[in-house]
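Every protein chain except one is present and positioned as in the full complex.
Chain nomenclature is as follows: A, B, C, D and E, assigned in order of appearance, with residue numbering initiated at 1 for each chain independently.
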Amino acid sequence: MGGRDTEIVLLDENGIRCDGRKVDEPRRIMIKAGGLKNADGSAYIEFGDNKILVGVFGPRDVHPKHMSNTDTGILRVRYHMEPFSVTERKNPAPSRREIEISKVIKEALEPAIMLDKFPRTAVDVYIEVLQADGGTRCAALSAASVALADAGIPMRDMVAACAAGKAADTIILDVNNEEDQAGQADMPIGYMPSTDKITLLQLDGVLTPEEFKKCVETGIKGCKIVYELQKKALTDKYFGNGEK
Amino acid sequence: MGGRDTEIVLLDENGIRCDGRKVDEPRRIMIKAGGLKNADGSAYIEFGDNKILVGVFGPRDVHPKHMSNTDTGILRVRYHMEPFSVTERKNPAPSRREIEISKVIKEALEPAIMLDKFPRTAVDVYIEVLQADGGTRCAALSAASVALADAGIPMRDMVAACAAGKAADTIILDVNNEEDQAGQADMPIGYMPSTDKITLLQLDGVLTPEEFKKCVETGIKGCKIVYELQKKALTDKYFGNGEK
Amino acid sequence: MGGRDTEIVLLDENGIRCDGRKVDEPRRIMIKAGGLKNADGSAYIEFGDNKILVGVFGPRDVHPKHMSNTDTGILRVRYHMEPFSVTERKNPAPSRREIEISKVIKEALEPAIMLDKFPRTAVDVYIEVLQADGGTRCAALSAASVALADAGIPMRDMVAACAAGKAADTIILDVNNEEDQAGQADMPIGYMPSTDKITLLQLDGVLTPEEFKKCVETGIKGCKIVYELQKKALTDKYFGNGEK
Amino acid sequence: MATTSVIDELKKSQILELLEQGKRVDGRAFDEPRKLVIEPNAIPKANGSARVRLGDSEVICGIKIQPDRPFPDMGDKGIFICTAELLPFSHPSVETGPPGPDVIELARVVDRGIRESHMIDLSQLVIEKNKSVVGVFADNVVVDYDGNLFDTCAYAATAAILSSKTPKWEMKNDVPTLIEGVELDIPITTIPVSVTMGKIGNHIIVDPNGDEWDSMEARITITTDSNGNICALQKGGNGGFTFD
Amino acid sequence: MATTSVIDELKKSQILELLEQGKRVDGRAFDEPRKLVIEPNAIPKANGSARVRLGDSEVICGIKIQPDRPFPDMGDKGIFICTAELLPFSHPSVETGPPGPDVIELARVVDRGIRESHMIDLSQLVIEKNKSVVGVFADNVVVDYDGNLFDTCAYAATAAILSSKTPKWEMKNDVPTLIEGVELDIPITTIPVSVTMGKIGNHIIVDPNGDEWDSMEARITITTDSNGNICALQKGGNGGFTFD
Partner (left out) sequence: MATTSVIDELKKSQILELLEQGKRVDGRAFDEPRKLVIEPNAIPKANGSARVRLGDSEVICGIKIQPDRPFPDMGDKGIFICTAELLPFSHPSVETGPPGPDVIELARVVDRGIRESHMIDLSQLVIEKNKSVVGVFADNVVVDYDGNLFDTCAYAATAAILSSKTPKWEMKNDVPTLIEGVELDIPITTIPVSVTMGKIGNHIIVDPNGDEWDSMEARITITTDSNGNICALQKGGNGGFTFD
């Protein structure tokens, strides 16, 4: 939320955003289940200009052993950006931001996974951001859910994620990079439609309580759009491309 | 011992030091036993403008196991400064200076502790310097002894510590920060009064053999002053404030 | 291969190199077996202005245990340069270059060592470059072979090493520092004479296939010179100085 | 924090049982925070500081203010950085070493709460645009742990900032130079307030203490500014929230 | 890579048995590489990029180009740096954390192949001599592992460099300043080609796949330039080669 002076018109007189979208329109989304050869499950997502690969291993043995839990399986998540994924080359070592996002995504996935079905073992989710364009954590979380399903991990539901936010005093769906930099608020949401549960929720920026409510509702609408694409990705892989 | 040119008069014609003290007068000292909720024992010391908290855990199990000793308990000491404790903000990572002081304090405490009474276990002493003003290691060592006693660790005696030094060609007690920077020598001493044993002794700066002897004697006098305050801190906690 | 403009005449009209050598002449080489008190075996080499110490421990137990192999012994090699060994003071932490050279030397030594004779244990080779002058890896490898023999490690043969290269459009033996900086190619070779096996081979710089062949042949000649000096070093130590 | 502490299942079910009866373990109402004690200027030699106790959780925040280079593309803004550390005596389960994901998240959530509220007007902390700005470092150290460090650290950092005076620098010969004897107020625009709620079963409780913290399925931290607007929010924990 | 994978001794002997009959496990001729697929510009927002598949090994290389300080004594040359990372989903045996010796060697061999061929004319990448030069960073990430990463990474880096456009900078007030709207070709002098061969028993095979890689005694990577000259070479593995 730099709130910096900027020449960009975030919303024009016709309610059209700087990248041509309407206020409640997400960016172009493409989700593909599978793709990696060696992972137990995988997924690839393009969300606007975000390009993210997710690979899953597990359930598998935990090393060192004392980190395993006899009562339940454990979930481990690494969110990582490639050096070439952002404008200024990123140092390969994990940043504090990456460590926090790894934790937030892990805690957003845990309510969806039946960890008690595989005690003593671990499921590893590896998220690699190849190209970043604002909203990587939502795109990553959505792809991770598909990769987990592709790996056959028992789940209650998939988590679908999308951000809502505020720019030019308007609540908008799926904040892009310019809107994140020059806008007023960004609120990533992770959501399980079948149980109506929010599993990821963050907010940076200033909202009145009314705007906050509208923002959550808008975000959940976005999550439902993503959810359909997640299901389609799995259907395409496992039952052929039914849309052709 | 910068020995830098300075405008400060370290000792005036009446034998009064830059902070108003006489040559054999320590700074204001306040020691309190206890205070921390979660530690097994603790102490707080104000020594001049030094403010130091010490917490003790143990005897407790050692992880990893192979670091324990079947014949004796082990003592572990960490001396650490807060980022805001010094003039220029300190990097939070432990410096070489902090590692050396941790070792020196550990070796100054060991002769006082009956480590053979708790084989296979460890006692951990955590020293946190909240505000530093010259002479932190002596203040820390004195507070650590009180915290160990507060934790009920079996001890032969407490170690009391105070520095002596040389400034304006005079042997002085309890070197303050200005005297350390502009003075001629600083000699921290740790001392067990009941056995007349010196357990910490360092010197930076130049002394003749005669000055050296006088310096040690002066420092031991300071240790004895500190020792009375250590005992008072424990008496105040365990038998009520008898001075009221 | 900086290929930088330079005033140095690498080869004069009489075929004499910048340090007075002929094209097929190595620098002054001195190898000594033994020398260290605490190592199980050791060697010291001076190769031109290179000065390198090697110490060997083993076969000895491996910690942690799970790194050992029940079928074979393991070889571990550390190549390390002292801070004062090069023109600009070197940071003491191991560089990527040192890590790669450690691996290359390890793999050059392994074919020579009968690792299956000491299962579950490890042999450690520690290489310390005291003064560097171009060609440290060959000098280090040659000295390491002698140190291993001195430690009584069962070996098929010693590995002898020497570089060949190209400067002033000529194939030369034992590239020195100036020739490495201003020359056209450098090719370090490690060689086991008894089995005619090349165990180390690298090349930086541009060679035609014919030059490549000649370069290898030239390097092997150098290795054979070094090999005689390796044997002499061991003979001198174990059977007295036969040349006196 | 204290994620390593394994709470007794019994205690957990007791807490839940009480909540079902409308009661909390320490007798508070569900929406009742613990007693808050703020001691400003606890570290007089820092530029600002506060010692804050929220129930039995205790945090000291010290502020250091010093010239720094601006971030790229942010040459017209001062710098604000907030850190957090659990001192090793704050709980038996705390380990020394670099901060783990829990502590990194804690620091980043507290940082964002203050940053996104625009509490400090960073545009007034510029010494020379694009060259030198004022950096405000708020370092939180946790002295005692009993749950809900998010709010305890947020209150400590906020109170420490409010207590701060900043020195003044001017550029001389391209170097930021201290103007002696001048002390300015920090430019404050609003006072953010952080409130953390935990979810146990279907119950939402404000300001969970240590035992409650270990029993929570999820938590949410909401920061509001002086106008009652929401300026930052973070969901945590491995459970989900329903929105209403 | 994948040094941690223990290949079944059975598979190893099967591979060897087949080789004795003149056959490879996947039906290729001994001198036949696997199918190579190159997708340039896979990461459009990077300055250059390529996604390369060699059989089932897959690598993405992204190029970032930005101003940098020249190396000491190299003030008239731009900078080229090549890295490699095995993404954790590329193989079950890959571990996160700093790169081990295998990956460091991989990166350095790929780097040298390109550097020693003089593929990029670094003398044209100078903004102001001795003060500021252009840095070209080629970061390889391994997406899927099935042997022979040396060639896969080399092809990815080479293709990514060939696809690159570089921004233009000029010195203004001693600072390298981007000239908007200008995009230049990278100065290319030659195209290096890397070929890696493995030795199993007495058989030399080109482009070993994952199973063959685990069975090799030694390998050799040879890089040639557009004129057919050899410009870099690296022997690896714990076996030896005979020269012929």
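Here is the rule we go by: contacts are C-beta pairs under 8 Å (C-beta built on N, C-alpha and C of every residue); 3 or more make two chains touch, one makes a residue touch a chain.
Everything numeric here is computed off the predicted structure, so don't read it as measured data.
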Chain not shown, its touching partners among those shown: B, C
Selected from C:F47, C:Y126 or C:Y227 as touching the chain missing from the view: C:Y126
Per the touch definition above, residue among B:M158, B:M192 or B:L234 touching the missing chain: B:M192
Hidden partner interface residues of subunit B, rising order: 1-3, 88, 96-97, 99-100, 102-104, 106-107, 110-111, 187, 192, 195-209, 212, 216, 220
Positions on subunit C contacted by the hidden chain, ascending: 36-39, 42, 49, 51, 53-57, 60, 78, 80, 82-85, 87-89, 92-93, 124, 126, 128, 130-131, 133
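Quick note on the criterion: only the chains that are shown with their structure count from here on.
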Minimal step count in the chain contact network, subunit C to subunit D: 3
Relative to subunit D, chain with the most remote C-alpha centre: C
Euclidean distance of C-alpha centroids - subunit A vs subunit D, Å: 26
Approximate Å spacing (C-alpha centroids) for the pair subunit B, subunit C: 52
Shared-contact residues (touching 2 or more other chains) in subunit A: 88
Residue numbers of subunit D (touch at least two other chains): none
Overall pattern in which the protein chains touch one another (line/ring/star/complete/other): line
Set of all touching chain pairs, with the criterion as stated earlier: A-D, A-E, B-D, C-E
